[in-house]
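For this depiction, one protein chain was excluded, whereas all remaining protein chains were kept in their positions.
Up next is chain A:
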Amino acid sequence: MKQRRIVVVGNGIAGLTACDTLRTAGFDGELTVVGAEPHQPYSRPALSKALLHGGDTLSAHELPAPTHGATELLGETAAGLDVRARVLRLGGGGELPYDGLVIASGSRARRLTANDGGAGQELTLRTFEDAVRLKQLTAGRPSVIVVGGGPLGTEVASGCLSAGCEVTLVSDGQPLSRQLGGYLADLFVSAAARQGLRMVHGGRAELVTSGSGPRVLLADGTVLEADLVVTAVGDLPNTEWLAGSGLLTGGALRVDSRGRVDSRGRVRPEIVAAGDVAGFPTGRGLARVPLWTSAIDQAKVAAAGLLRGQEAAELKFQPYFWTEAFGLSLKSVGFTPVSGAPDYTGQGSDEDSQLMWWANPAGAGTAVSVNYRIPVPRLRRLANQGPAALGPPVPSQP
């Protein structure tokens, strides 16, 4: 079916990439993008990295202006969907009919307190406004508790340390070990300790907000207090507007390998989804993977899937992500966590600089660089083919 009107819900990197890909593939019809945030798309990974760690500049997140020529409804939300009539209802009251729909409504920060009682004592970092607020607050060097030992929590802790704050990181288990594995987590924990981060493995933490300031209650009954509490305990997909649409399976949005929404086994050719909102076949089961490059890869596949259906290429997903904290910069290709020590290590220019590879008997391995400058295509080859892909001479940095 020839589509004349495509509506994209979500104006983050997934929505933007979908718009660009539709245009590149030759779609010249009416394109409308609905974005809840009042801005053009920006780089979310930069918020907790360069923006939070950097000096006065607030431009590390900026992306070039879109060129897809879509009608942009910014500061507008999707409120409901009539799949049969092919109409999107907007929060502002309007309706948008479509022939093709891209769902890229993203996710939001999961919070420990339901609504924070309006007291604003639970800070999170998800949007540009969150980052600016945190940067302003940390400029006064308050004491900070960060709850959550994943990459975001450790980046926030690192950023607050670099602002001169006294920082406690509360995590359920060793920070980063669940995401990266113990070997890589140890590198970050050592670097964090050297920078003076206090780390508390408190099990599942609770946040108690009160008139006298926020408190964190640990599983063993210990109570921690600080001027600021920032939580980084995961994200929740923005699927509420799809309730009643018939698209959700057990409350979750799922897509097939071409990005087409699969609702309880029924694939809808005119509705695709991409980015943090959607679970997709990752090669290791169906899962949401809320990462920058994952959103981009998914969006390209979904846009092609919307235009070409069964003839479009399937997603061949290989995770890529990076994190920066405590003076360490890590890039990783392949599935993590990795277990044990690496099967190959290349030493870089100094003690902290390493290139590592973990073999995987079942297929592609995992390649990780820490403070080691290496092109990502090369890191991919290392992941897929092992150290032989690096070729002679043995890699080292002068």
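The rule we apply is simple: contacts are C-beta pairs under 8 Å (C-beta built on N, C-alpha and C of every residue); 3 or more make two chains touch, one makes a residue touch a chain; residues count from 1.
Quick note on the criterion: contacts and distances are computed from a predicted model.
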### Query
One chain of this complex is not shown here; going by its UniProt record, which of these names is it: "Lineage-specific thermal regulator protein", "HpcH/HpaI aldolase/citrate lyase family protein", "Ferredoxin" or "Cobalt transport protein CbiN"?
"Ferredoxin"
#### Entry: Contact residue for the chain not shown (choose from A:D20, A:E122, A:D235 or A:D262)
A:D20
### Message
Can you say which of A:F128, A:F188, A:F280 or A:W322 touches the chain missing from this structure?
### Response
A:W322
### Task
Spell out the interface residues on chain A facing the chain that's missing from view.
16-17, 20, 23-24, 43, 45-46, 50, 59-64, 67, 292-293, 296, 322, 329, 331, 373-379, 397
